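So that we are looking at the same thing, I have put the structure below in structure tokens.
Excluded from the complex is one protein chain; the other protein chains are retained at their positions.
Presenting chain A:
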């Protein structure tokens, strides 16, 4: 009995050592990644070589193709070029063929699954502030959310993906600042099935009215009781300094003490690591 126990322990020990060595051997296998056509030019030079403020022209005669090129340019453009894009969009808004082409390109990007491209397209269409464009955005927001697909952490990805796009679309509807479309934004603020869209509808409605007290009062009856917190939610935007942001946050936390999180929970400590990685090479110069 005792000899059997020793034999079992010995075999188990050997197996553990073997598995450990296998794990270790996988860890030491290192060779460099390679590529056929890498660049040796630092990005600072690549970026400096890109001409700014040169969007492709949009023309009604070749609407789909030119809008497609414009969306590609806009995605790659930088903040400094936003005003250039806005001027081009204001001009394109006068041509129904181009507005229509934006809608078709958005649907094509959505169908291809490229959310980043569809977001860019939706943003551009919203910025155009046309009646037809806003009608399309409303229809887009009203599309039923998918009910089948891949679940990640309890969230249906196809549903979340569409909700993100619908959130961008509702921001475009609110940007029109038209009474008829505002009613839609207020409706969606309380009734859209996704909290992602409801939250954006609330934020966009308020922002487009200067975050005024009147706007808050007008929207409040539409917002779900348990989501009234969203009316006071803190928004951080580009260029906002610490003082302004922190003032808003302090007021929010004072008005809503219920958002205070409980203290974190401790667990048993684990043994210190035996072989810390100390790699501290500086990244290559940009």
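By definition in this document, a residue touches a chain if its C-beta (ideal position, glycine included) is under 8 Å from a C-beta of that chain, and two chains touch if they have at least 3 such contacts; residues count from 1.
Keep in mind that, in the parts below, contacts and distances are computed from a predicted model.
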item	value
Undepicted complex member, UniProt protein name, chosen from "Putative FAD-linked oxidoreductase", "Lipoprotein", "Na+/H+ antiporter subunit C" or "Urea ABC transporter permease subunit UrtB"	"Lipoprotein"
Of A:141, A:174, A:189 or A:219, the one touching the omitted chain in the full complex	A:174
Residue touching the undisplayed chain, where the options are A:120, A:138 or A:189	A:120
Contacts of chain A with the absent chain, listed as residue ranges	11, 14-15, 18-20, 22-24, 26-27, 29-43, 46-47, 72, 74-80, 82, 85-86, 89, 109, 112-117, 119-120, 122-127, 150-155, 157, 160-161, 163-164, 167-168, 171-172, 174-175, 195-196, 199-200, 203-204, 207-208, 229-230, 233-242, 245-246, 249-250, 252-253, 258-271, 273-281, 283-284, 286
